[in-house]
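A single protein chain has been omitted from the complex, and every remaining protein chain is retained in its original position.
When the chains are written out, they are named A, B and C in that same order, and each has its own residue count from 1.
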Amino acid sequence: MEHKDATVAVIGAGDFIGAAIAKKFASARFTVFAGRRHGDKLAPLVADIEAAGGRVVGRSLDARKEEEITTFLQDADMAAPLEVCIFNIGANVNFPLLETTERVFRKVWEMACFAGFLTGREAARLMLPRGRGNIFFTGATAGMRGGVGYAAFASAKFGLRAVAQSAARELGPKGIHVAHLVIDAGVDTAWVRERIKEALANLDPGRLMRPASVAEAYWQIFQEPRDAWSFEREIRPFAEKW
Amino acid sequence: MEHKDATVAVIGAGDFIGAAIAKKFASARFTVFAGRRHGDKLAPLVADIEAAGGRVVGRSLDARKEEEITTFLQDADMAAPLEVCIFNIGANVNFPLLETTERVFRKVWEMACFAGFLTGREAARLMLPRGRGNIFFTGATAGMRGGVGYAAFASAKFGLRAVAQSAARELGPKGIHVAHLVIDAGVDTAWVRERIKEALANLDPGRLMRPASVAEAYWQIFQEPRDAWSFEREIRPFAEKW
Amino acid sequence: MEHKDATVAVIGAGDFIGAAIAKKFASARFTVFAGRRHGDKLAPLVADIEAAGGRVVGRSLDARKEEEITTFLQDADMAAPLEVCIFNIGANVNFPLLETTERVFRKVWEMACFAGFLTGREAARLMLPRGRGNIFFTGATAGMRGGVGYAAFASAKFGLRAVAQSAARELGPKGIHVAHLVIDAGVDTAWVRERIKEALANLDPGRLMRPASVAEAYWQIFQEPRDAWSFEREIRPFAEKW
Partner (left out) sequence: MEHKDATVAVIGAGDFIGAAIAKKFASARFTVFAGRRHGDKLAPLVADIEAAGGRVVGRSLDARKEEEITTFLQDADMAAPLEVCIFNIGANVNFPLLETTERVFRKVWEMACFAGFLTGREAARLMLPRGRGNIFFTGATAGMRGGVGYAAFASAKFGLRAVAQSAARELGPKGIHVAHLVIDAGVDTAWVRERIKEALANLDPGRLMRPASVAEAYWQIFQEPRDAWSFEREIRPFAEKW
């Protein structure tokens, strides 16, 4: 089967959600550009996609650096026109307010918000001349509600949501679909597994989300006809309390 | 091709959104039960679905009457298990506050909110013993924001949204997916056409939504895996201001 | 000390919040019109206010009846110009969805939403010719979030909030201040005492609100200069979780 003449960039292609998104779009014959901090960790993902007949480029990427984002997305766009760009970097930390250092607050913002801004802006720069494209941001409950201990993380995620809203309102009428996917659940990731391992025996399996289901949600958003775009979608497992 | 052993009920099967939903699910081999105030107006919809090889029952239904809702949904469930129930009755009116009569306020509420409550409750009664099902409500911008002149309509739509939220939180953990689809746009309906006919020459075609796109959104929600359900989705055309 | 040439109407002048509001405004030399379903229960409030030198009229009032609301507010306005009208009727009930009867759903709406609409509209009718006045609505957490078991109550409170929003947007530019006070707490009322009496030993006293504090919040809203009106204020005790 032919590949599409289209690229999907995944910025923050971690082992769980990011990898699932990459596989989903690769299986739909998109060329995938996958970036994460330590590119060597992308080897299993690249191997999986290639074994399935997909096309993928894995790269080390520090998304907080303007020139790295610009180069990454330009290279993606040269492989084939950039049709979808998904920003998927998290930085979930929890500290009491007094123990939230300047360094942590700044770093979390750089990873979860500033890098998202750079990503959205540079993707838009490539897409605007064509009048089409998709820019999606992975949000979290902390982007909607600042809970105890989340001054740093919630602040960054609120900020990312604002970038997404502002971009959506500016770019929508120019043909670019901007969306913000809010994951209101524990996703089955290394981080969550670590946090809940003692609780696993008691864990309600109806309250964890599979990474593939997040990828499915992005795929749905990508499918929306342009006369019925959604900007925000909050997803949670059926048994989650909210 | 075989029909599924499953029924979809559309309460408020008007000529535009409701009809598009009915056709979408009929084309996916569901048996469709379509109800609207004046059942004789369902003839073209029934004819269309049957001509395409679908199964449909059209009925007169006053959704404000408990016994009519109960009977309609029970009959649907007897045809084949009720898998999806969509409440789609609107009642868009705009009056200055002082000119909003008691009669209008009450009637709009009965159509857009009370009937939705009855529908949700009776659908849940049929679905709960099976631990599965889908109950969807069509919302509107007026369900999120009470604008000038919308005391009656917004009040009813806010109330419907509360019913949906409360039902979602109670029924989700029991396996029933409750969702609220907010249509933030003019949909291409008779009502909208009437309102804008003088403006049609100047109308930005990027600001109208096709009924089929609403149906597509419901179809997406129906497809969501149960570890990543969305409750609310707000859709609008790409060129809409928001 | 002279009385003001101004009346405050309290619709839903129950023993706790309503009574506290009535006393607060009476102590500021307003004439108070206090209405509640069973007017004979107003005797202690009337006695208290009069003992303190205040002016008050207590009346039986079924706020779900248009003509009763109209007469009550007209009479208040004849005593002295109606300057503040506060709608304070609640109807807090909790039932599983399947056990929420048509009768309960309708009655809760009539008390908590429909009566509020009538109140707001009739107060506006009296205030608009003067280009000034204040119309305040008592809201609840259930007006912001539809929790499990609150299909009826949340639906009514959401609906009331919509009425308030719509009225605020229409009447504000005409000089009438419309506000919605959201009480996100257990207030020290008979209903709450009954509900928590077994828990009282363990109750965190930092999580209950005194009725006088609600009255104080209304007094603050009334004091706002018209270039800095607030529409919505959510109040909770310092130790409340939210």
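Rule of thumb we're sticking to: a contact is a pair of C-beta atoms (placed from the backbone, for glycine too) under 8 Å apart; a residue touches a chain by one contact, two chains touch by 3 or more.
Just so you know, these numbers come straight off a predicted model, no measurement behind them.
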item: Touching partners, among the displayed chains, of the absent chain; value: A, C
item: Residue among C:Ala26, C:Ala151 or C:Ala217 that touches the chain left out of view; value: C:Ala217
item: Residues of chain A in contact with the chain not shown; value: 66, 96-98, 100, 102, 105-106, 109, 113-114, 117-118, 120-121, 124-125, 128, 142, 145-152, 154-167, 169-171
item: Hidden partner chain, residues of chain C it touches; value: 169, 172-173, 175, 177, 185, 206, 208-210, 213-214, 216-217, 220, 223-242
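The definition used in the following text is that only the chains that are shown with their structure count from here on.
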item: Chain at the geometric heart of the assembly (C-alpha centres); value: B
item: Interface residue overlap between copies chain B and chain C, same or different (over half shared); value: same
item: Greatest separation from chain C - chain, by CA centre; value: A
item: Centre-to-centre distance between chain C and chain A (centres being mean Cα positions), rounded to whole Å; value: 46
item: Between chain B and chain C, centroid-to-centroid distance (C-alpha), Å; value: 34
item: Chain A: positions in contact with at least two other chains; value: none
